[in-house]
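All protein chains but one are shown at their positions in the complex.
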Amino acid sequence: MISFDRQEFYPLKNLFLISDIQYLLKDNLSNFKIENNFKIKDISSPTNIVENSIIFIDKNTDKIDFNKHNICLVTNDSNYFNKNQNILLVDNLSHAYNVIINNMFYHDDIPNYPDDFSYQNGSYISIFSKIHESVDIGKNCVIARGVEIGKHSIIKNNVVIKSSILGENVIISDNSSIGTTGFGFDFNNRGASNLNPQVGIVYIDNNVHLGASCTIDRGKIDMTYIGKNSMIDNLVHIAHNVHLSDNACIAAQTGISGSVIIGKNSTIGGQSGFAGHIKIGDNVVIAAKSGVTKNIKDNSIVAGFPAIDIKKWKKMVIRQKKSGYK
Amino acid sequence: MISFDRQEFYPLKNLFLISDIQYLLKDNLSNFKIENNFKIKDISSPTNIVENSIIFIDKNTDKIDFNKHNICLVTNDSNYFNKNQNILLVDNLSHAYNVIINNMFYHDDIPNYPDDFSYQNGSYISIFSKIHESVDIGKNCVIARGVEIGKHSIIKNNVVIKSSILGENVIISDNSSIGTTGFGFDFNNRGASNLNPQVGIVYIDNNVHLGASCTIDRGKIDMTYIGKNSMIDNLVHIAHNVHLSDNACIAAQTGISGSVIIGKNSTIGGQSGFAGHIKIGDNVVIAAKSGVTKNIKDNSIVAGFPAIDIKKWKKMVIRQKKSGYK
Partner (left out) sequence: MISFDRQEFYPLKNLFLISDIQYLLKDNLSNFKIENNFKIKDISSPTNIVENSIIFIDKNTDKIDFNKHNICLVTNDSNYFNKNQNILLVDNLSHAYNVIINNMFYHDDIPNYPDDFSYQNGSYISIFSKIHESVDIGKNCVIARGVEIGKHSIIKNNVVIKSSILGENVIISDNSSIGTTGFGFDFNNRGASNLNPQVGIVYIDNNVHLGASCTIDRGKIDMTYIGKNSMIDNLVHIAHNVHLSDNACIAAQTGISGSVIIGKNSTIGGQSGFAGHIKIGDNVVIAAKSGVTKNIKDNSIVAGFPAIDIKKWKKMVIRQKKSGYK
């Protein structure tokens, strides 16, 4: 997995000890076990655990590797009590996540996110970004804190790029937004101030072409990844934590929900949609206007909503035509 | 109903007497009855009638409360002749609306809309707007005449806000457009110069989160309303006169047509669409990619196009799979 330094994008607001976390959680805390009181410098996702970090674990999370030092585990599942040295048991995990992460990192969904820009040739470029000198940047763009852009990339006009790393020879067309906030919150507690902080990034690999007025949300904790040589048309939405493998081709107005994994060499028709958290194999073709609700095997061609094998879909359509309107 | 002062957004171009209106309508006028010749200061919709205003009434309009003073009624329905003291009968109501309102108010679909901006920290802010000092505004935004924004709201980058009132703790993400022109015109007389003037506003209540590259059209005469705590994802379109009640959750690329009313606590999947002028109850769940064509009762869960009860939809899908592709 490609790694990144979170603090390049989200400066640490407070460096917490577990005892500080314990204090922050207050009434939400129902039990705890603290064996050593180390400093927490990062947040981990269940699939990418780093040392000296805090990790939030839900009842449904599986396969966690606790083989790291100094992990502060926050959970709403009392079964975890034996599995970790440093553990905080809470009633409301989403609320705990919000309180802790909002106090730990600066991000752009709470006021006063710190950044500083130079105005260069019509666009605002963060002094904390790293843009290769060969990059072409149009007018009225915003390139925010921590953003890296590789050689010979072209950023057109009115583009907003935040919390993202872009490779070489990438093209981003007009009016697109990269690194926007993922749509993550507790459904029982809605509202802008209850948003789960999104402190991951977008990683766009070499030679990707992104159309106009697209939106790519950053990962919640890890990254939203766009593989090499991918071709993405206009008005496409890619949600947080999506992993799009190399050589994807995505036609206009398609939407990919959170945490979807798409294999290599995909070809996806326009106005298609994907349910969250599904896995699409390699070399898959998805016809236009499909609604993909389940995992799809390698080398499949699917169509319709719910998407099924395209031959079956065509037969179904013919049958519906014949018998459907008598 | 929340009220607003139209002239904060649409300055009066001419203060008309009914006799002036009569002159403007010329050949379009087939009959009239003028009992007192008052000054007209506003326009009313059929559901929100104010004094000293003009109101346009169609054959199909019902339940009008004429219990106000100094109403100038313009209609294409001769049956209204007995119902009002001051009435102008026209052949083409849409044309009458256009001529009168284009001459009465400045708006941004005819040239020379008057506004004046200061350039503050990378964005154009109208000197006629009221932005609380705690509001964070990103780069390359335009905040136009009359706009109000409440405490602690965050407006990200490249956002355009016109003819709108935003509450407290609202977040508007990058490249979104609020207060855009509603899609209203006479289908038999198309073209930019035949657009029905849209002189209402957008009201976004407290704690709403709006994603990137969304468009929210302003009301035609009254308002498009977004209820408290609503969470709206990227690339969502909300048309003119929509009323979205509190705690809505709307996933990406959904489109809500004009005058749709949606009850509290709605959860709406991505790429859903709604026919115009329908009413959705409270606590309704609408699955992704639904096409909602009719009113939906409280507490329903619907799916498909046309959207039906989700259990029925699932059975139908299974049956189609079984018999559909023999």
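Per-chain numbering from 1; labels A and B assigned in written order.
Convention: a contact is a pair of C-beta atoms (placed from the backbone, for glycine too) under 8 Å apart; a residue touches a chain by one contact, two chains touch by 3 or more.
No experiment lies behind these values; they were computed from the predicted model shown.
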Selected from A:31, A:134 or A:295 as touching the chain missing from the view: A:134
Selected residue (touches chain absent from view) among B:39, B:69, B:132 or B:190: B:190
Residue, one of A:207, A:224 or A:259, that touches the chain absent here: A:207
Contact residue for the chain not shown (choose from A:12, A:49 or A:171): A:171
Given A:76, A:102, A:126 or A:253, the one touching the chain that is not displayed: A:253
From B:158, B:241 or B:267, residue that would touch the chain that is not displayed: B:158
Chain B residues that touch the omitted chain in the full complex: 108-113, 117, 119, 124, 140, 142, 158, 160, 162, 175-177, 180-181, 183, 185, 187, 190-195, 213-215, 217, 235, 237, 239, 253, 255, 257, 271, 273, 275, 291, 305-306, 308, 311-313, 315-316, 319-320
Interface with the undisplayed chain - residues on chain A: 122, 134, 136, 138-140, 152, 154, 156-158, 169-171, 173-175, 207-209, 211-213, 228-231, 233-235, 247, 249, 251-253, 267, 270-271, 288-289, 317, 320-321, 323-326
